[in-house]
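Heads up: the structure comes next, in structure tokens.
Heads up, one of the protein chains got dropped from this complex, but the rest are sitting where they should.
Chain naming follows the written order as A and B, and within any one chain the residues start at number 1.
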Amino acid sequence: MSGEKISVRIQVNERPFDLEIPSHHTLLDVLRDDVRLTGTKECCAEGECGACTVLVNGEAVCSCLVLAVELDGQRVTTIEGLISDGALDPLQEAFVSTGAVQCGFCIPGMIVAARQLLASNPNPSRAEIQEGLAGNLCRCGGYSRILDAVVLAANSRR
Amino acid sequence: MRPFAYLRPTTLDQTIAALADPEAKPSLLAGGTDLIVRLRRGHLRPSVVIDTKGVRELRPEIVSVDGGLRFGARVTMTSIVRDARVREHFQALVEAASVVGSVQIRNRATLTGNICNASPAADTVPALLIYGGVANVVGPSGSRSVPLAGFFTGPGRTVLARGELLESVDLPFPKVPVGAAFGRITRRRGVDLATINLCGLVSSDGTARFAFGAVAPTPFVASDESGALAASGSDHVARSTALRGLFARARPITDVRGGREYRAAMLEVMTGRTWQLAATRLRERLRAGSS
Partner (left out) sequence: MTTPDWIGRSHERIGARDRVTGALRYTADLSFDDVLHVKLVQVGGARSAIRKIDRGDALKVPGVECVLIADDLPQPVARFGPAFADRPILATGETKFFGEPVAAVVAKTKDAAEAAAALVQVEAEPLPAVLSIEQALDPASALVQDVSLRPKDPLANSNVLREWTFGWGNPSEAPPDLVIEHDYRFPMVTHFAIEPHVFIAAPDANGVTIWTPTQHVFVLQRVVAAALKWPIAKVRIVAPDPGGGFGGKGWPKFEPLLAVLALRLGRSVRLVLTLEETFQQARRTSARIHAKTGFDREGRIVSQELNTDFLIGAYADIGVRVVSKASYAACGPYRTPHAKVTARALLSHTTPSTAFRGFGTPQASWAVESQLTEAAGLLGIDPVEIRRRNLPRKGEAFIPNDTPADGDWASALASAERALDWHSPLPKNRGRGIALGLKSSSTASASQAIVRLHYDASVSVLSGTSDMGQGARTVLAQIAGKELGASPDRVVITMGDTAIVPYDSSTSASRSTVFMGNAVIKACEQIRRQLQTIAARALGVDESAIEVVPGEVRTPKGAMSYAEAMQVGLGPPRGEIIGVGEERGGGYRPEHPLGGRPEFWEFMCTAVEVEVDPDTGMVDVTRLVLASDVGKALNPQQVETQDEGAATMGVGHSLMEELILDGSGRIVNLGAMDYRIPTIQDIPRELHSVLIENEDGPGPYGAKGAGEGGILGIGGAIGAAVNQAAGVKIRDLPLTPERIWRAIQSARSELP
């Protein structure tokens, strides 16, 4: 029973990865250790902090709560997948300019979650932003700059 | 996490067979938001995890059925919150589903998973109870329907027998206009598990139904047919007495989220507030309906 590996093909940031992985490894484990994308962070490993947020088929999820083997044939987008041609997107620029980034450890998860928020709600109110980012903990900052960043990014897209 | 085998059946029959396999210690995996946590903490040590996401009969959609809505086994909290029909007819369920964790959790967590995990503090259960939800169970001996009011047998325990799973949940549309509301107490304003939660439904026929979570080994439902909880015209004293009667069965405990006395006091406060909100919504609905 232990150690049996399963073959899956997961699309990560638009590249296919053929992986042989144990069924008990989470998407977070596999992204960091097998696919070698370390932008997605591990903190609570229980879905409470949001540091491990990625998009699965366009939806924000905690990658620590998904077994990698569940995602055969599915699409995953990580923080690394948000840049195109080396340029930051307006959301990333906004995080930089508003002072939302301090130690930065929460930031990849925060940006991925904010990305999905803006994709489904391009002009969110502050309360809606708070609800969309309620699952992402930050310990360095007071969150208000993060709110400002999302508002700024939303305005810059219009 | 300990290793386990992983199955991804494509049919319900395969799923039931795997679940019923006497040689196995199986766990069902839907959204994973409860299961993965329990696996990581070692609270569950299955030999095999059965992923339901490939099973064609276990649906992710909410469909209209005769007189109500049927929530497929793979319906997520996000789908519930977004569905116009649920928002129209089952407002308290939308409120409850929208506080289950964060967006990330709600994108994966399924309604059936929340039910079968059977935490006494499950947020969606009080809503399902006041709307008279019915569980459609399938298993080795076929299918059966179980009113959710009788589904829970203890903390983390349900009537599901070995090999059984929840295929869907039916919520019948209310037959008369109602107003309903969800309420809960948490330790912080942000994402949290409930210290207590409850739902109240006030009906235009003067009856009311309330359901309470996190104040007893299982969520429970209580009705009042006396008319004391009608949305309009009821006497304040009779109403208070009737409200208190609704949660007479509560047996709150002290745990890391709250003390016994506080829970008991909050039951009283929140039952009153939830009734107010439900009654207000009913009155608004009646006013809107009559214009």
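A few comments on the model shown:
Criterion: contacts are C-beta pairs under 8 Å (C-beta built on N, C-alpha and C of every residue); 3 or more make two chains touch, one makes a residue touch a chain.
Since the structure is predicted, the reported quantities are computational estimates derived from the model, not experimental observations.
One of B:138, B:178, B:191 or B:221 touches the chain omitted from the figure, and that residue is B:191.
The omitted chain makes contact with chain A at the following residues, 2-3, 22, 24, 32, 36-46, 48-49, 51, 78-80, 82-83, 88, 92, 95-97, 99, 101-108, 111, 129-131, 133-134, 136-147. Seen across the whole complex, the unshown chain contacts chain B at 1-3, 37, 185, 187-193, 256-259, 261-262, 265-266, 269-270.
In this text, only the chains that are shown with their structure count from here on.
Across the interface of their complex, chain A is touched by residues 1-6, 8, 29, 32-33, 36-37, 39-40, 47, 49, 51, 53, 78, 101-105, 107-108, 190-191 of chain B.
On the chain A side of its complex with chain B, the touching residues are 1-4, 6, 22-24, 26, 45-48, 50, 53, 59-62, 64-67, 69-70, 72, 113, 116-117, 131-132, 134-136.
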